[in-house]
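Only a single protein chain was left out; the remaining protein chains are all shown in position.
By letter and in written order, the chains are A and B; residue numbering begins at 1 in each of them.
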Amino acid sequence: MQDTTHIVQPNRDRNILLTIAATIGVALLLWLLTSLGSIKLSSALALFAIWGIATVSLNLVNGTLGILSLGHHGFMLIGGYTTALLILSDEKRENILSSGRSAMTPFTLGLSIKNFFNAIGLTALTTDETLWLRFLVAILIGGLLAAVVGLIVGIPSLRLRGDYLAIVTFGFGEIIRLTASTRFFSPLTNGALGFSGVPIQFGKSVWWTFAFLGITIYVISKLKYSSFGRAMEGIREDEIASEAMGVNLAYHKVLGFVISSFFAGIAGGLWVSWLGGARLDSFLFTLTFFFLVALSVGGTGSITGVLLGTALVVFVRQYGDPLEQSYLITTWALAFGVILLLTALAIYIFRTLRRSRPKIIPAFYFFLGAGVLTIILALLAPSLGIMQGEFRGFGMRAIFLSILLIIIMVFRPDGMVGRAEFNWAWVFGERLDQPTEEERKQDAWLSNPELNRPGGAANTSEVEED
Amino acid sequence: MIVLVILAIVVGRIMYLGTVHQRFSSAYFIRAFLESLKLGSLYALIALGYTMVYGIIRLINFAHGEVFMVGAFFTYFLFSFSPYPLFVAALWSIFIAFGFMKIIEFWRGKLNDPVVLAFGVAAFILATYLLNQTTVNFFVALAFSMLLTGVLGILIDKIAYAPLRTAPRNSLLITAIAVSFFWQNFGLLVFTNRQTPFRPDTFLRDKLVFSVGNGTVRTTMLSIAIPLISLILVVILTLFVTRTRLGKAMRASAQDAEVAQMMGISVNKVIATTFLLGSMLAAAGGAMWGLNFGSLNQPALMGILPGIKAFAAAVIGGIGSLPGAVIGALIIGFMENFMTAIFPKTADFQGITEFKDTFAFILLIIVLLIRPSGIVGEDLSEKV
Partner (left out) sequence: MAMLEISKLNKSFGGLQAMTDVSLNVNEGEIVSVIGPNGAGKTTLFNLITGVYTPDSGDVRFQGKSLVGKKPSQIVDMGVARTFQNLRLFTNLSIMDNILIPQHHKLKSNWLQAVLRTPGYRKEEEQMRKYALEKLSFFGPRLMSFRLYQPVYVLSYANRRRSEIARAMATGAKLLLLDEPSAGMNPKETIEMTKIIKRMRDEGGYTILLVEHKMNLVGEISDRVVVLDYGKKLAEGDYKDVVSNPEVIEAYLGKKASDDEDGSL
């Protein structure tokens, strides 16, 4: 039997030290960035963390299990509203009661962590200083409740196939939102009014949000790279084969849903804190769409990719306002013309890189022509008396993201990063899937210099000659 | 079985309501019936598009609701702002003529055919004239919009779905969601969120009043027109699918696309045709929807809810089956409208109007869990 050069012996101690060092590094970086004083930046960073929790947990189901779940916003709603209801200050509750327009009852308004602590005698924990502890408890309860609903949603998943399952999860997401506004649940959710005045110091704090993000990344990545994660990937690759190899489909699918929705609930709680209030409109399908963009653009195969995608989406959301202002129509036309020209350029580069023949196709001329025409028109517009006035770019950010998603799906469906995951072994160039020196020497094909130029056939994962 | 039970409940409820209040006369129920029929017909036009596309490429075309919306938009622009300056009229007409050529192509076989080109040029000239010189009436706008939206459907497929023919299904679904979102926000860009009145000058909006028993039914000509037009379109579609060669090719591709291709059928052409037809129907639905409600509420988002309900209809009836889609749509239409009519808000009962949107979802989930092949449908499981 060959010597065991290829059994994985990750250098655990080194890796643990490196991770601790990296965490300290990230913390320092965060401290630096927040001390710059820009509220916008801190907000954006916190949002990145919150949405990161949502996307990484969503990826457990969509990416690892391979089940397209479209109801993540529903779980966030449950977590968010639970947190809001449990943590709202006494004054806010008074306001709601006295406003007379709310469907909430004194009982439902009395559901707070504060009252609970008082009831069991922990009065020391009901002060303003210990708000953070109560918030923590509220978030955890929100997560657990969302996990329970995840269990309920996970069970039909056992019987349904891909596209139908996606629709059912979408349906659940919408049903959760629609029923939250009905008469039955208004006493708990305050119907269309929602809750305002949720303490924002937790959701807007990079420390709180990144701490939870760290925990999420830890749990999900440790799960993904364990036997359970492998079983889930097996389910994604081939359900029937996995079952034939002993994998309990029901258990693993439900496990994925429950863990994923737990973290979605946590993200929901932090989200309402970031927003400063819980409203039904904060939990539209649009949220899940943003998450889908983050997942697909970054790469569903790796957590690193998902985080990169999330960063992009958060950036566009937070810093994309310039896109949605009012500009002269001629300015819009100019911008559009430039985009057309860039598309033509992209086509040319793409075909050159792929060594496609012919390099220049009709589409190239189309975009080139359209772009030049548009720019000329825009420049001449004032003298021609056309294209006057201004135009407001409503929804430009979403348009940009949708186009980006379509482009990624068509040209690079694995996402920007694909399945490549960041790990310390990669940093040190320790690759297990390439031959060692000894193996090269022993293998007749590999030791053939003709085939062994960099990028030559033997150095890539080509189909082997047996 | 279940159907009889439901019928019994409905009839019983109607008779009960009749005794409760004078308002619940037969006129009231007849009006409710007519409204439900209208709604069901409109949903059917959308549902057919869903079911046809799913039948062939197994894609739930999330963007179909938006196609419906765009169809309404096109109609609106055409009857509201014509006559157009020549340049703009010509621009519209290029696409209208192209759509028309696609239809003639069914008959002649290919696009390069001189007959097709002749018709195309004729259509272009006619359309440009009409759009430049007149305020087009509703029917012309409807026809033009159907052609335009049909072309849009083909383009969407060519740009976003065709490149992913061999991709895993999840990718295709995600792309469809992206397309859907794109059009919603594009609609937002064009319309912002203003409610837009949809009142073309047409006899269809005339009132229709007749007495029944001791009550009067007040409705419009649309109660006849919408079901009638929908019926005509569905009949034409069914004839096309069952009698023509291309229709046979569509059905063959729906059964087994790979083998169909081996038999010489251009599956890509079949798919493009499917999108063309489905989008045309959806456009008709959109135009008549606007006409029926008199305005476009939150125009950019108007396709979301009807789209989902129509999809639910297609599934309930049996996805992949044309009659199934129509049956399912009528069921949803009646459930939504008639049910709320027979459980209205009275002195002692709150009514169930606020749940009317959730009905479709819940029924969809129930059907998917209990009988995924729907009322008419076939079993599509995997062979080991």
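Note that in this section contacts are C-beta pairs under 8 Å (C-beta built on N, C-alpha and C of every residue); 3 or more make two chains touch, one makes a residue touch a chain.
Values in this document were obtained by computation on a predicted structure and should not be read as measured data.
Participant: Tell me which of A:150, A:234, A:277 or A:298 is the one touching the absent chain.
Facilitator: If we include the chain that is not displayed, A:234 is the one touching it.
Participant: Out of A:192, A:211 or A:245, which residue would touch the omitted chain in the full complex?
Facilitator: A:245
Participant: Tell me which residue among A:14, A:183, A:222 or A:392 touches the hidden chain in the full complex.
Facilitator: A:222
Participant: Residues of chain A in contact with the chain that isn't shown?
Facilitator: 1-2, 4, 6-8, 219, 222-223, 226-228, 230-231, 233-234, 237-238, 240-249, 255, 432-436, 439, 461-466
Criterion: only the chains that are shown with their structure count from here on.
Participant: Once bound in the complex, which stretches of chain A touch chain B?
Facilitator: 62, 66, 68, 70, 156, 159-160, 162-164, 166-168, 171-172, 174-175, 178-179, 181-183, 240, 289, 292-293, 296, 392-396, 398-399, 401-403, 405-406, 409-410, 413
Participant: Inside the complex, what are the residues of chain B that reach chain A?
Facilitator: 58-60, 159-160, 163-164, 167, 169-171, 173-175, 177-179, 181-182, 184-186, 188-189, 192, 300, 308, 311, 315, 350, 354-355, 357-358, 361-362, 364-365, 368-369, 372, 382, 384
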